[in-house]
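Note that one protein chain of the assembly has been removed; the remaining protein chains are unaltered in position.
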Amino acid sequence: MTVAIDLPRARLPGAGSAGRFLANYLPATLLLVALVGFWEAWVQVRNTPSYVLPAPSLVWEAFLRTRGTLPGHTLTTLNESLLGLGIGALAGVALASLMTSVAIVRRVLYPLMIVSQTIPMIVLAPLLTIWFGFGIEPKVVVVLLVTFFPVLVSTTEALLGADRNLIALLQSMGATRLQTLRYVLLPSALPGFFAGLRIAAAYAVTGAVIAELMGAQSGLGLYITRSNSAFRTDQVFVGIVLVALLSLALFAAVHIINRLATPWAFAGKGDNS
Amino acid sequence: MTVAIDLPRARLPGAGSAGRFLANYLPATLLLVALVGFWEAWVQVRNTPSYVLPAPSLVWEAFLRTRGTLPGHTLTTLNESLLGLGIGALAGVALASLMTSVAIVRRVLYPLMIVSQTIPMIVLAPLLTIWFGFGIEPKVVVVLLVTFFPVLVSTTEALLGADRNLIALLQSMGATRLQTLRYVLLPSALPGFFAGLRIAAAYAVTGAVIAELMGAQSGLGLYITRSNSAFRTDQVFVGIVLVALLSLALFAAVHIINRLATPWAFAGKGDNS
Amino acid sequence: MEPAIEVENLAHAYPGKPPVQAVMDVNMVAAEGEFVSLVGSSGCGKSTLLKVLAGLIRPTSGHASVDGQDATQSIGVAAYMPQGGVLLPWLRALANATLGATIAGVGRKEATSHARELFERFGLGGFESAWPSELSGGMQQRVALLRTFLTPRSTILLDEPFGALDAITRREMHAWLQDVWANERRTVLFVTHDVEEALTLSDRVYVMSKRPGTLVAEFRSPFPRPRGREIQTSPEFATLKGQLLDALEAASS
Amino acid sequence: MEPAIEVENLAHAYPGKPPVQAVMDVNMVAAEGEFVSLVGSSGCGKSTLLKVLAGLIRPTSGHASVDGQDATQSIGVAAYMPQGGVLLPWLRALANATLGATIAGVGRKEATSHARELFERFGLGGFESAWPSELSGGMQQRVALLRTFLTPRSTILLDEPFGALDAITRREMHAWLQDVWANERRTVLFVTHDVEEALTLSDRVYVMSKRPGTLVAEFRSPFPRPRGREIQTSPEFATLKGQLLDALEAASS
Partner (left out) sequence: SCGDDDGDGGDKLTPVTFMLDWVPNTNHNGVYIAKAKGWYEEAGLDVNIVEPGEGGVEQVVGNQTAQFGISAQEYVIPARAAGVPVVSIAAVIQHNTSSLMSLAEDGIEGPGDLAGHTYGGFGGPLERALIDALTECGGGDASQVQYVEVGQAEFLEGMARNQYDFVWIFDGWDGVRATELVGADVNFVRFIDNVDCIPDWYTPLIITSEGLIKDDPETVRAFLAATTRGYEYAMENPDEAATILLDAAPELDAELVRLSAEYLSTRYVEPGRQWGLQDEAIWTRFEQFLFDAGLIDEQIDVDAAYSNAYLP
């Protein structure tokens, strides 16, 4: 109904019809197809050696060739990513709540959290292996370390930016800290939380893949490094495509959960008041 | 003046007095000192081999031993980080503006942006060296790739979440898209932008360090890997501490800029209205 | 001469389950330079009508035009003050006041010097560089009103501009508004819930029925201007006010 | 018996360069079960006083107590409706209305069924599950009023609760408010900019001077309750209203 507001309209849930769905995702799909076509043509014309950039057709062949082992690798990585992302998101929100309710905790913890993001894998890897062994645990820990931080920072900032009028209202009702958190802070932090979760979702799978370099029996990271060491660039690309697809799927899942969790953000849409 | 609102009070600029400053940072400093003390004691008592975890005193010695070369390495890495972060932040905001003003662009670009975050270094590194050579450029590109994404995502979400009443107001004035962006969208996206920039700042230095693994003549990444391959775990920790300090400095800088850029968020502080 | 505002068979329903039919069969006009008020019970659709005229809502059916332009196709034809005022939190009071003028291309200097004068007159002197969150409710509303009048448009849409003002301040604002209107003769469509205010300021007053809102009555305010306390306390005024209240009551039940 | 509200030598200045001295030397009381109004020009410090009593602002000096508790040390003693209403955007209308009760520990069922009845009476029937953004300005204000009254506190602080309501709806709300007050006898401190409304509802009316706000006059409204249209149109009422307006005018200049 709104004439002039493109932004909010663009946010409306793409509810319902297949036509709408098509309209939403056709451009991206077309672009993708075009890109792949261009890539194939480029490689063919320039005669690029396949170990530099394999043609999409080669990548597809590599996929068919190795498809027997791929489901196992993919599942392993997906498992690690989901577990790590889940725990990471919980940890991020819990820490953010803690940090915003007690200023001292924030001042003490924030620097430590940043430090946690700066420790290179090269140092962390042996320690993690020594502490957690070779199972799924060290990978989950790496994913957790990668994902909790964006969630923590954007949730914290969103909590700090909550409307003071609403906080004052709740306090005037004699609300406890917990009630203020539940009724005002958390709901108003949801957009920020989801922004952080989106970033985290994009990193989760990559985190798992990196973690698999520390020692693993299965996983896409393993698949990619094995292929790379054998100069099978085509297989490396199969691995990358799978990692990208997993990441996109996680990102899309976050998007959907976001919509379901903040219905009010999509209400009053026939209007701007 | 406010009695009950801890949150906003905690955000007030720590303006002025040294006493306030102390009160703000004393707890973190004390904790840090305590942690280092505990670490030293732990290592001494448990007799942890220094290749697993070197004592802080050893790390300090390693720092003194190598301090001649450290300023050079640090400057290199700082340079790469700052350049990459700056360009990354600009790119993130520009892309976010573009993606939120044209829905189709968002649908097409968002997936591509996520994909850009999932490409493992192992694939990127050779390509980057082929395209950009061995100078500072490929490192800046890596930092850029690492940092633009959090800025992009949180700015985009913040732009989409801008108050529709304000957008409507501007439109009722006949504002152009650009004017609406300037007067409503960008200011209301600032908190989100800064949340993203904070995350990016925490990653920038680590990104530069990782990029230096692709081949470098100088930089903390080089220092760390060299030390690591010589099993000089004490020096590795010197490197990590420097990386952490640089990251903290960048983070703090973002914090200060945030305050200066959003004075209204700290106004009306004697009140909750 | 074409009327400045013309609404024909306008209807709008907000989507939803069930949809809310806000306004229906609305027909009205305002001549150029005319001051027209709209009264009606809360939730009847006054703000909806104004938003349609401001170009912010595309109505489900019907036609609306402002200054000869189709309001369902264009935006920014009239100067519009939304209900509640609405200020940008990141602009100081003075910058908020000049925003409409700036957007319309008025030079910053000119707009600012004009706004500064009015700040005094509006009782806002000294608060030029306050943030909106540092202003009281009524002060915020006055800044928003100022912004609307500084926007160079020949038609002005005001949605309950004085809702947060006390009787005295309101009277001052009435005096100012009559002054300005007498000098500049801009067309004004004025939503209010104060019947006395409507009769004091307007040439004509429309009464809107309860939801779905439609215009059920129309009053002409025949008193000579400027209308001060004497006119408001005159028996003719009291009679007309009584009639208007009765019409409003009938329309609201 | 101790008064329900007691304010002594209260002063508050908002920090800044220069600081804004909002209120100064404020002294007032409200007995238990008394209905007291506060009028004063826009920006004079009415909301500031209410925020102090609600425990949201610690005043720069002076003393304030509500129901025997020091308002500068405690919070949540009185039920408080802030200016503009303020609803939580993520709660539907009904949940917003029951929020105060829920926080105070009233069972959800009980609160909800009570709220449902009042929704009808407040003209909000059918909008129980609307989001705040789907309500008109006046509807939002009524939900906020409902919320305040459903909060089980013996003292109620209302900051311009009817600012966005038309004459008819407002009259209905007055009738309801007098009803409830007569039955429950809660103490009410009522900020309004409508002198007639103040006289209709209150036992006493305080007049606040312009900033720095201080209480300069006090009126007793002696009319028998319930006060309907007859009383409002009586000559005694008109006289008192005139006096109050004069006092207000004197205080505002």
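Points to keep in mind about this one:
Think of it as A, B, C and D in the order they're written, each chain with its own count starting at 1.
Just so we're on the same page, a contact is a pair of C-beta atoms (placed from the backbone, for glycine too) under 8 Å apart; a residue touches a chain by one contact, two chains touch by 3 or more.
Keep in mind that this is a model prediction, so the values were computed, not measured.
Counted over the whole complex, the shown chains touched by the missing one are A, B.
Here the missing chain is touched by one residue of A:V43, A:A96, A:L128 or A:V209, and it is A:L128. Checked against the full complex, the one of A:Y110, A:F149 or A:Y223 touching the unshown chain is A:Y223. The set of chain B residues touching the chain not shown comprises 49-52, 122, 125-126, 129-130, 133-134, 213-217, 222, 226, 228-233.
Mapped onto chain A, the interface with the missing chain covers residues 49, 51-52, 66, 68-69, 122, 125-126, 128-130, 133-134, 213-217, 222-223, 225-232, 235.
The rule is simple: only the chains that are shown with their structure count from here on.
Chain B and chain C, compared by their mean Cα positions, are separated by 48 Å. Look at where the CA atoms of chain C average out and do the same for chain D: the two points lie 27 Å apart.
Work out the mean CA point of chain A and of chain B, and you get 18 Å between them.
Touching two or more other chains at once are residues 4-5, 165, 168, 171, 268, 271-273 of chain A. Under the contact definition stated at the top, the residues of chain D that touch 2 or more other chains are 14, 16, 47, 51, 55-56, 75, 82-83, 134, 137.
Chain D contributes residues 51, 54-56, 75-80, 82, 86, 88-91, 99-100, 103-104, 131-134, 137, 151 to its touches with chain A in the complex.
Across the complex, chain B meets chain C through its residues 165-166, 168-175, 179, 183-184, 187-188, 190, 262-264, 267-268, 271, 273. Across the complex, chain B meets chain A through its residues 4-11, 24-25, 27-28, 31-32, 52-53, 100-101, 103-104, 106-108, 111, 114-115, 117-120, 122-123, 126-127, 130, 149-150, 153-154, 156-162, 164-165, 167-168, 171, 185, 191-192, 194-196, 198-199, 202-203, 205-206, 209-210, 221, 224-225, 228, 236-237, 240, 243-244, 247-248, 251, 265, 272-273.
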